[in-house]
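Only a single protein chain was left out; the remaining protein chains are all shown in position.
Labels run A, B, C and D following the written order; every chain starts at residue 1.
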Amino acid sequence: MNIKEYENGSFLKPLASIKYLFKKPHTLRYPYEEKPVPDRFRGLHINDVDKCIGCGNCRDICPCAAITMVDPSDIHPIDKNKVGANPVRPKIDYGRCSFCALCVEMCPTGSLKMSKDLIYVSPDADSFNWVPLVEQGREEGYTQSDEITPLMLEAEKMEELEPDVRKKTFEEIVKGFTREQALKEAMRCLGCGICMQGCPAHMKIPEYIQAIFDEDNKRSVKYMLEDNVLPGICGRICTHRCQDACVYNYRGEPVLIMWLKRYATDQLESYKDVEIEKMPPTGKKVAIIGGGPSGLSCAYHLTTMGHSVTIFEKGQRAGGALANGIPMYRLPIYELDKEIKHIEDMGVEIRLNTEVGKDVSFEELLENYDAVYIGVGLSFGRYIKLKGEEHPDVIQAIKFLRQVKVEGRREIARRVIVIGGGNVAMDVARTVVRLQQMAYGGEGTMVQTVSLEDWDIMPASKEEIDGALEEGVIFNPGWGPNQVLLDENGKIRGLEVKKVKYVFDENHRFNPAFYEDQKKVLEGDYIVEAVGQMYDLSFIPKELLDKLEFTPRRKIKVDEYGETTIPGVFAGGDLVETSRGDAISAIANGHRAAIGIDRYLRSKK
Amino acid sequence: MVIDKIFFTIITPIFAFAVGLSFMMIKLKVSARIERRYGPPIIQPIYNILKLLLKEENISHGVIFSLGPVIALAGSILTVLFIPYAGIKLFTGSGDLIALMYIMVIGSLGMALGAGESANPNASIGISRALTLMLGYDLPFVIIIISVVLYYHTTNLADIVAAQAHGHWTLWSLPLSAIVGFVVAYGALGEHPFDIITAPHEVATGPMVEYGGKHLGFLVINHAFHIYIEIALFVDLFLGGATNVLWFYVKMFAVFFIMMLFDEVYPRFKIDDAVRFFWKWPTIVALISLIIVLVK
Amino acid sequence: MMDLVDRIKEIEGVKVTVQRHNRVFVDVDKDKVIDTLYYMKHVLGITQLSFMNVVDRIDEGKFEIFYVLYERESKVNVIVRIWIDRDNPVIETADKIYPPAHNWEREIAEMFGVKVLGNEDAGKPFILENWKDMPPMRKDFDSVKYCNEHYVFRHSEEENE
Amino acid sequence: MSRTYELFIGPNHPGIPGNFSVKLELEGDTVVSAKGDPGYLHRAFEKSMENRYYIQNLALIPRICVPEPDINEAAYAMAVEDLMGVEIPERAKYLRTIVLEMARIAAYLFWMGGFAATLGLYTLSQWTVGDRDYALDLFAELCGVRVYHMYIWPGGVRRDAPPGWEDEVLAYVRYLRDKLIDYDNIFFKNVMFKQRTRGVAVITKEQAIEWCATGPILKATGVAQDVRKDDPYAAYEYIDFEIPTLTDGDSWARAMIRRWEFENSLNIIEQAIKKMPKKGPVWTKMPNPLKWRVPKGEAYAKVESARGEHGFYMVSDGTERPYRVAVRGSSHTHMFTIAERLLVGQRLADVSHILVSLDICPPEFDR
Partner (left out) sequence: MDRLTEEQAKTIANMLRKRSLWMIHYCTGCGAIELPPTMTSRYDMSRFGLAPFVTPRQSDILLVTGYVNIKTLRRIITVYEQMLDPKYVIGFGSCPINGGVYWDSYSVIKRLDRYIPVDLYIAGCMPRPEAVITAFRTLMDMIDQGKADGYKRYKRNLAYYKENQRKVLG
């Protein structure tokens, strides 16, 4: 710019502007002319309420407190029973909204968007507050982007032992989070609490993750212990339905809640410093049969409620399947000891090597105690009634695992077939891999599994299947065992299997059918059956057993609080319908039963 | 003859108002175009005036305050009657040009009275500016009136118009005076750069600051008369008046159109700059013109 | 730039922290701040006071007052900080050294209730009008509570005209 | 024998830039004393910010200064980045530069309109404010909103530019260059403009330094101080531009500096678009907004606004919410230190254009 030109004003130059008198104005004659609204326009909201899960992240992030979560049923019916969703939807107050679109960025499902429409005038100030719907017919504007999103969609990578290393040892595979990893992972949590719906025990997940983030592990464990007496164990072997419910699943990887739980408990040598509220003693006594997770849970919570509790455990170690079944590489025994120690510290008496029905009778318990809780679990392996099953080299998974974990069995055949596709089958297969590595260095060994279910419906968790595959387990999904083949010496030669037509019939019931003409033979010397377990209630006298009612699926019938049809007798764990066969649901219904027993005892006076 | 007089006394202000209003309308459109927009509907001023007159409430700061716009309007109407147009002469006689100069001040004084009553400093400043500005442009105005009067040897406006018949316009005979006359009329009209009186950014519309509703309506009507007076006087003095209404209108429009263009492109003067301006070039030129007349 | 920092360090009783290449924090005793500012302007030639305000360190029971200065030659922001007692917040005016301080002091006097000696305008209403509560920018003033007491929100079930 | 009287200019007065008031004491129409009366736009931003998450403040900060919101976003983001030690991607730097310069252009267009209007030339206001609208449309295309963009956020920018956006910006720059000739003709080269502003409200170099002026006011007195050069942020260090200076220090010089800066901004935008990497990330990943903790510490971030130095002083105590955010608007000094002194002795007619020539932006000091 040459400043000289401007120093002397001109009289005539301004008159040049008169040229615009003869030019077309650039006025946009709204509303007769309109200009296109840009694609990213941030206008009034649109919400796909069917997709929305009511997690409330939009409400939490809103800088203007413009969003309230309301039940939209009167204007748009929603599925209120949907798991992993709250039956509420955002209602937006346009007397507050600043159109920053942070709610859109933070929406985990992507249901909330902004429209291109920002024209709303009304003389009624109260009308500026509504639940945005798709039906309102606004055109989509600003949406979230996958590249730039404030949500941390990727989870921390958990460090694990390499397959080649881990398959040679029973050392724990997962190393656990470091402090930095845990803090970063805890940071990811949005605190919406949808995960609590997934957890059978309804643990206070957002709170304990927040405590981890605050680096207050004691507070974190305190929150865990309120609903789950074995947090350290659940931090290792849980089926983590919470993670399946996590809202991050819609757009990325879930928060690794399980590993965070493990991290928090690992930081504490013991739980004795954790502040736990304990109610004054009531003088009531409760007997608990079975020291498995549900029994421990029930006992612990009853103790905190002020009752004195005795656990009768027939084994030499409390913990049930945790102590006997789950392999060391998943759950080290010291971890279990730590938690059981804590339960004992709280005042629970555990009588080991005491089998009800043998060392002490069931009637005695009913007499001496104010309430009895049955949590014996499914301690016997199920047979599939296979031809040749009675051969000594065919073994039940539960027995096999106990032999390895408790009795220290180390000998194993070179070629092993595992029947089953569940988590137990995976445990067996991977245990076998380790034993074979130890015994033979992995030379000429083979582990095969055979399961009715194909890949897509295999009941084992994905992590387990992947772990097994990495360790070299061969899978035969979609085949059903037909008969055990023996060689001339009477040794097992292999297993004849046939192709599965379908596993579930049209009524979605378990009713497998096979192609009888498609058969093959799996070679092997040793067969482990991992096809399910069953319970043993033989300790209950006949006349009482008759009073006990069962459900159609042969589980003990209990009410909401775990009370059976016999007054004062409660049941939980895998014996009841609410169990899903994992530790956490056993812990959960143990807790429920504890509440039920407490109510029962207090009402009895 | 008397009936004629009465008839024209009634019709003249209406004509003047219509002309002023039409100029206001055209100005809205022209300025909008230069500002690169479409502008309001052409009859917007009518809506404005009627709306103002229909305002339900009227706040008054006393009788004088209310009287101000009335006096201003009355003064303007009276002035209109003194200006011959299209061959119609109402109150003409010897010395009417001098009388006219006095009457024209009434409008401003009326405003001054009313605005003074409103006790708003903005209004007082606006009025003092109005009077100062008047002082500014009156000096060259008086000089050119003297030149014209001396040139035509009459103080009768109608005679001056008559003397310019057949294209002997004062514009040709006294071009310097005509130019000064244009500047003075422009300044008196209060368009940019001479809109010092009402300057919204300085004194918040000055004298009108406290006026609203019907009062403001009167002032808007007064503005229409004002436009007519200044331009009609210029046309009569320098462009030879006209023999019919249409021709008179066309001449007025030509003058006004040039004024509109200037209005759009210049910022506003400061009051002392404006007075200095009027007392400098227009006065010098007017004096030269007067000397030329005297020498002739 | 290091030259300037070295010269600041020569001032008695200051603690200098170089945060970035051009942000220097200088902690000064509250009694010495006027002398320090005077020295900075007239000896070191730091002519510009960009900013001045208060941080309410409620946990320590102090007000931190900072003066953001700018040195044009070496392009360094020198931030002088003093800590004064929160219960008896008094500072001395710096407007004789830096004229803009005058009005920043008015603001902090109003928003934090800091007394400014030598500034006759400080303490008169500046931004607020008819304010009767405690100085609003103090940490213990709860804005949300104040709103709930003094204003009515929509959709909170109440009388309508 | 002198009689003085008081006159309030504002808050409801067209001669005042925004909702703000100046109490004038006049003698005749000469100003005897002028006192600013702020607070009409006080919204307690600094208080509200302490109650919100770092990311939630994104909604508040652009509203501190209305005509040019992006400087607040940039300064806030820079303060947070400073505390966290985050480096932003190359492309984001350029995008920030373009957005900041676009905002500057918009602010100057708005200012030109306002300045011309205070001098009584409404035609230029109509033109410039109308032309500014195209800039707002470009912003809407980039980030979805015309005025409060919330585009620059800690770590970079919120979205990459949509395809073809750069070309539209370039076309707009060309359009403005064309229109600038008209602005010059009608206003900057207008004899009346010169008449009204030359020699009015002169600030000498010494005064400007003593009164701690920044931005165009300081440049108009001959001091080449500009945050973009002195403490380069965004991509300014890669861009070649000059700081305009004039030595007159009057209202005219300040106006001409702004006009000059306007042309500079057009050049900077063109350069930035040319030099900007065509692809690449535009954001460094930041933590989950609800648990976003910024390390303990203090930071002072400053940017060059259309009015001068705009700074954010941020104190973090290591939690999710800032402990204290203090905003330095350049208008605070310009109004209460400079304008109050400068208006004394001026004519009433000049008051509003002097205020606008200092570019007083009330929301900046009311906050």
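Everything below uses one rule, namely that contacts are C-beta pairs under 8 Å (C-beta built on N, C-alpha and C of every residue); 3 or more make two chains touch, one makes a residue touch a chain.
All values derive from a computational prediction rather than experimental measurement.
Shown chains touched by the missing chain?
A, B, C, D
Go through chain D and note every residue touching the omitted chain.
11-14, 18-19, 39-45, 47-48, 51, 59-60, 63, 66-67, 110, 113, 125-127, 129-133, 136, 146-148, 363
Suppose we count only contacts with the excluded chain; which residues of chain B make the list?
32, 35-41, 44, 47-48, 50-51, 54-59, 200, 204-205, 208-213, 216
Mind listing the chain A residues that contact the chain we can't see here?
Interface residues of chain A facing the absent chain: 25-31, 34, 44, 63-66, 93-99, 118-125, 128.
Everything that follows uses one rule, which is that only the chains that are shown with their structure count from here on.
Pick out whichever of the two, A-C or A-B, is joined by more C-beta pairs in contact.
Most C-beta pairs in contact, of the two: A-B.
Rounded to the nearest whole Å, what is the centre-to-centre distance of chain A and chain C, using the mean of the C-alpha atoms as each centre?
Between these chains, centre-to-centre, one finds 53 Å.
Rounded to a whole Å, what is the gap between the Cα centroids of chain C and chain D?
Taking the average C-alpha coordinate of chain C and of chain D, the gap between them is 23 Å.
Could you list the positions in chain B whose residues touch two or more of the other chains?
34-37, 264-266
Can you pull out the residues of chain C that are in contact with at least two other chains?
None at all.
Looking at the complex, which residues from chain C come into contact with chain A?
Against chain A, chain C makes touches at 154-155.
Which positions of chain B touch chain A when the two form their complex?
Interface residues on the chain B side: 30, 32-38, 261, 264-266.
Which residues of chain A touch chain B in their complex?
By the definition above, chain A touches chain B via 14-15, 17-18, 20-21, 23, 25-27, 29.
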